[in-house]
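Of the protein chains in this complex, all but one are displayed in their positions.
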Amino acid sequence: MRILVVNVNTTESMTRSIAGAARAVAAPGTEIIGLTPAIGADSVEGNFESHLAAAAVMSAVTTYPEPFDAVIQAGFGEHGKEGLMELLDVPVVDMTEAAAHLAMLLGRSFSAVTTLDRTVPLIEERLAAFGLSAHCASVRSTGLGVLELEDADAARRAITAQARLAVDEDRAEVIVLGCGGMAGLDAELGRELGVPVVEGVAAAVKLAEGLLTLGLSTSKSRTYAAPRPKEVRGWPLPVI
Amino acid sequence: MRILVVNVNTTESMTRSIAGAARAVAAPGTEIIGLTPAIGADSVEGNFESHLAAAAVMSAVTTYPEPFDAVIQAGFGEHGKEGLMELLDVPVVDMTEAAAHLAMLLGRSFSAVTTLDRTVPLIEERLAAFGLSAHCASVRSTGLGVLELEDADAARRAITAQARLAVDEDRAEVIVLGCGGMAGLDAELGRELGVPVVEGVAAAVKLAEGLLTLGLSTSKSRTYAAPRPKEVRGWPLPVI
Amino acid sequence: MRILVVNVNTTESMTRSIAGAARAVAAPGTEIIGLTPAIGADSVEGNFESHLAAAAVMSAVTTYPEPFDAVIQAGFGEHGKEGLMELLDVPVVDMTEAAAHLAMLLGRSFSAVTTLDRTVPLIEERLAAFGLSAHCASVRSTGLGVLELEDADAARRAITAQARLAVDEDRAEVIVLGCGGMAGLDAELGRELGVPVVEGVAAAVKLAEGLLTLGLSTSKSRTYAAPRPKEVRGWPLPVI
Amino acid sequence: MRILVVNVNTTESMTRSIAGAARAVAAPGTEIIGLTPAIGADSVEGNFESHLAAAAVMSAVTTYPEPFDAVIQAGFGEHGKEGLMELLDVPVVDMTEAAAHLAMLLGRSFSAVTTLDRTVPLIEERLAAFGLSAHCASVRSTGLGVLELEDADAARRAITAQARLAVDEDRAEVIVLGCGGMAGLDAELGRELGVPVVEGVAAAVKLAEGLLTLGLSTSKSRTYAAPRPKEVRGWPLPVI
Amino acid sequence: MRILVVNVNTTESMTRSIAGAARAVAAPGTEIIGLTPAIGADSVEGNFESHLAAAAVMSAVTTYPEPFDAVIQAGFGEHGKEGLMELLDVPVVDMTEAAAHLAMLLGRSFSAVTTLDRTVPLIEERLAAFGLSAHCASVRSTGLGVLELEDADAARRAITAQARLAVDEDRAEVIVLGCGGMAGLDAELGRELGVPVVEGVAAAVKLAEGLLTLGLSTSKSRTYAAPRPKEVRGWPLPVI
Partner (left out) sequence: MRILVVNVNTTESMTRSIAGAARAVAAPGTEIIGLTPAIGADSVEGNFESHLAAAAVMSAVTTYPEPFDAVIQAGFGEHGKEGLMELLDVPVVDMTEAAAHLAMLLGRSFSAVTTLDRTVPLIEERLAAFGLSAHCASVRSTGLGVLELEDADAARRAITAQARLAVDEDRAEVIVLGCGGMAGLDAELGRELGVPVVEGVAAAVKLAEGLLTLGLSTSKSRTYAAPRPKEVRGWPLPVI
C-alpha cells in the first residue's frame, strides 16, 4: 500500500523528516511518499497559515499525479482534513487525531505539548471538532516556533519540561507530541518521563494501515460525500 | 464608517443581493461595500468549498485596495473568520455568529434553516466553535442547493416548512436563516410563522456598527495576534 | 427610540451613572431613561437581594407610566430578565448577556471581573442560563463591595489587577466589566491592559438599538408568552 | 423537628393538600406546618409568577413568627431557593431537587411530568442549576394548568399518558411528578405504570429529616453566606 | 426495617466500624447488619480490586441467608452497584452517590477527600456515571492508604489539610469524606473547617430509610431488570 504523507508547510526538509518518521514505523509492504504543498507558509503557527494550508494541501493532494491508498495530513491542529475527506475515496488520517486516538488507549488522560502558545486554542478546537477532548488533560506550549525545533537540544529540553508539568500538574498519563517537527523525539522522551509518548505521524501510519487492511474508507453518506459538480474558479490553485 | 461585506462564493449576483440586505439595515453613516472573491466555487455547500473559500476570502480582503472599518463574512457556517481576525486590526463579524447572537436575545432557543443536508454538520461545528451551541435547538435543511434559492417561491415554501417543524418539533422560539442567499426573506417569514426570524447579514451589520461605535476591535493578545513575519509562498493567491 | 435602563438596586446615584454610560454610546435618535426600583437593597450582592431585585424591577418597569421601545436590565448576574420578557412586548436586554455577546465577537475567550467573591457563582449561573458559558475563561472578584466602587482609584487598581490575572493565568483575551457600577472604566482599562474591555450597559444599548432597527422583539411562542390572566395578589408591589 | 412547607402560590387549598402529603410521610416526631405566601399568583406557571413567588416566599418565611428546623419550598421548577438559603441557618430543600435526587437512586434516568408546556424550560433550567440534568431523560407537559389538576380524573389520565410516553419514547425508568398539585398521585400512578413514581414534597420531607438527623445544614462559606447588612427598602414585602 | 451494609474489602474491623457509623444515625426501628465479602482485597485502592469487589459484593449479598429491606454498598468510588440493582428487588444505595446527593443540598459545590491519588479517577468516573459531577469542585487525595486511616491522628491531619485546600482553592462549600474508613470524622472535621462535612455511610442510611418509608425501590423497567435466566458458571463465587 502507498501512503501519501502531506506536510502542511512549505519547508521541504520538514517533509523529509516527517516522511522518515513515517517510514520508520511502516509495515513491510507500505510505501511512504512525502508531499510538500507548493503554496503556504514555511511554518504553520496560527489561523491564517492554517487556513491557507488547508487549501494548499487539498490542491497538492488532488493534483498529485500517482495513485495512492491513503493520505496522512502531517500538521498538528491544522484545518482541512474534512475537505480532503470529501475530495478523496481513500482514507485520510490527521496526525492530531491519530495521536489522540492512540493516547486514549494508553492512559486515563493525555496532554499535548506543542510549539507557540498562540496555537494552543487551535489545537483545542481541532480536538473538540474530532470529538477527542474528553480525556485531554491539557495542551501546553514550549514557546518555541516550529522552525526553532531544528535545534534538537533546546527543543528536547523545552518539550521535556512542559511534558513533566503536564504529568505532575495536569495529571496527564500519556504525552502527545504536538508538532510534525517533533517526530523522532518520542522514544527518548518516553524513557526520560516514564510515561508513554505518542508521535502523531507514526500513529497515523498505523491507523491508516489498519483501515486499509480492514477495507475501510471514509463514509460518503452525508458530511463527506463528494463535492457537487459546479464551477470552481482558480482551482486547483495555480502554482507559479 | 465603511463595512466590507465579503461573499464566500464567486457568484456576483449573490454578492449584490447580500450587500443590498446589508444596506437596507445600515445606519445613516454606514457605507456597505460588497466584495466577491476571485477564487472559489459559485456556491459553498461543503467542506472542500468552505476551506477553499476561507483562503479566497482572506486573499480578497487583504488585497482590497481601499480602507475599511469592519468586515462581515457573509457565508453561513463557513470557515475562515479566525484567519481574517489575525490578518486585520478591524472587527470581523461572521453572519453565522451574528445571527445566533441576536437570536439568543429573543427567545429560549433557536433553530437555523439552511440549504443542503450535507452542510448541517458544518454549521453545527461552527456554532460549537463560536461557543453558541447551548441554545441551538436544531439545524434543519430544506434540501435546496444555494443557487436554487433564486427561485424565490420554492425557496420560501421550503424554508417555511422547515421553520415550522423547528418551532413545532424542536421547540425553537426563534428562527435563523442559514444561508447568505436567504437575505430578504426574514420579515415575511416572521409574519407567517409568528416567531422572530433573524437574518445573519443584517444582524452582522448591526453588531459591526455597535462594536465600531464602542471603539472595540479584535483582541490581539493571543489567538488572533498578527501572523509572525515569515515566508509565505503564493500569497496572496494569484488571480489569473 | 426610547430605552428604559433599569437599575437593580435602589441607589439613585448609581442609576444616574448607568444612564450616563448608556447615553454616552447611544445613537443620535435614542433617548435613554434611567429607572430606579422603589424596593430592594442599595446594592445587590447575593441571591436574596437578586431575587428581590427581580420582583422590584418587574414591578417598576410594568408601572412606568410612559411608553418605551426597549428595556435594559442594568445589573450584572442578576435574576429577573425572563419575567420581564414575559411581561413586555418590547426587547429586553440584560447587561450580563450583552457584555458576553460582544466579548465573544472579539476574542477566543473572555473573563468577567466583578465585585465580591460571593457573587461569582451567581454570575456563572446566569451566563450558563443564557447559554454563554462556553467561551468564558473565568469570573474573578476584586473583593470590593458594589458601593466601594465609588472610590474610583481603589476600584480601578483592584479591577486592573484581577483583569491582568485573567489575561495572564486564565487566558482571557477580552475582559468584561462585571458590575453596573464599573461603567466608564472600560476605555481606560482597555488601554492599560492591551485587550478589549467590554462594559455591559454600553453593549446592551447597541444590541437593543440593533434589535429595534431590525424590527425584532422577544418571541412570544412558548417560554416568554404573556402570563396567563389570573389573580395576582399584591401586584404590582405596593410602594409605601 | 418542625418543618415549614411553603407553597409558592397563594391558593390555600393547595397549601393544605401539600402539607397533607408531607404529613403522610413524615417521621413520628416531625411536625409539618403549611405556609401560604400573602403575595403572588394563585398558580405559578411562568417566569413572571415564579420570580414574584421567589420574593413572596422569602418574605413569608422570614416573617414567620415561630421557630422551625427546616424549610421545604413546594413549587416545581420555581426560583428562590438560593435566597432562602442565604437568609436562613436551617436546611432548605426544594421539591424539584428532592424529587430528582431520589429518582436518580432508583433508575438510570428519570422524566418529570408537569403542567403547561411553557413551564418546561423553567424546570429544565432549574434542574441544570441544581446540577441534576445529567440523568434527566425529559420534561413532559400535560397541557393542564396548575388549577385544572383539581379535576383528579382528568389530571390522572393526562399525567399517565405523558408518563407512559416518557417511559416508552424517552427511556425514562423513573417518573417524577412535576407540580405541587400532583401530590398524592404517586402510588397509584406507580402501580399503573410499573415504574417508581417520585413525588417531590414527600421526597423533600425525607431529605430534610435526614439532614436534620445528621446535624447538617446549609454551608455558609461563600454562595449562601448571610446577606451583608445593608439598607433594603420595602422589605419584608408589606402585606396589605 | 433491616439494612445490609456491605463492605467492599475483606477487613472485618472496617466492616464493624462502618456498621457502627450506620447504627449511630439509624432511625429507632432500623436494624443495621454489617457484611464482609469472603473474597477480595483487604483494602480497595484501584481498578483491579474494585472490579473484584463488585463480584465479591454481589456474591456475598445474594447468598446472605436472612431477609433484608435495603442494601448500602460501603465503598467510595467502587464498581458494582448496578449489578446489585439488577439482582435485588430492594433499594440499593452506594455511599458515594449518597454523600454527593446530600452534599448538593447543602452548598453550591462539594469536594471529596479520599485516600490514594490513584483512586481519584475512579471516583470521578463513578460520580460521572451517577450523573453527579456537575457540582463536584474536585476530588482530592491525602496520599494515605485505606488501612493507614487507622492511625486516627495522622488521618485527621491529612484529611483536614486537603479539605481546607478544597475550600480555599477549589471553592468547595461542602466536603465529602471519600472512604468508608473515614466514618466518624465528619462532625469534628465540620467544626474545624466551618463547612458541612458529609460522610457517605450515614448519608446512605438516611436515603435508604427515606426510600423505604416512601415505598420506593429500583425501577425494573429496563437497565436494572432482573438478569435473564441463563447458565452462569461458578456462581455464586465459591468460598474456600
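The chains carry the letters A, B, C, D and E, assigned in the order they are written, with residues numbered from 1 in each.
As a convention for this text, contacts are C-beta pairs under 8 Å (C-beta built on N, C-alpha and C of every residue); 3 or more make two chains touch, one makes a residue touch a chain.
Since the model is a prediction, treat every value here as computed from it, not as a measurement.
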Fill in: Touch criterion as defined above, residue of A:V93, A:V120, A:V146 or A:L189 at the omitted chain
A:V93
Discussion item. One chain is left out of this view; which of A:L52, A:V174 or A:L237 touches it in the full complex?
Written reply: A:V174
Worksheet item: Which residues does chain E use to touch the chain missing from this display?
Response: 10, 38-43, 45-52, 54-56, 58, 79-80, 82-83, 85-87, 117-118, 121-122, 125, 128-129, 145, 222-225, 227-228, 230-235, 237-240
Worksheet entry | In chain A, positions touching the absent partner | 25, 27, 91, 93, 97, 101-102, 104-108, 130-135, 167, 171, 173-174, 187, 194-196, 198, 202-203, 206-207, 209-211, 213-224
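Note that only the chains that are shown with their structure count from here on.
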Worksheet item: Is the contact between chain D and chain E built from the same residue numbers on each copy (over half shared) or from different ones (under half shared)?
Response: same
Worksheet, complete the sentence: Note: among C-D, D-E or A-B, over half of the B-C contact pairs reappear in D-E
Response to the item:
Residues of chain D that touch at least two other chains are 121, 222-224
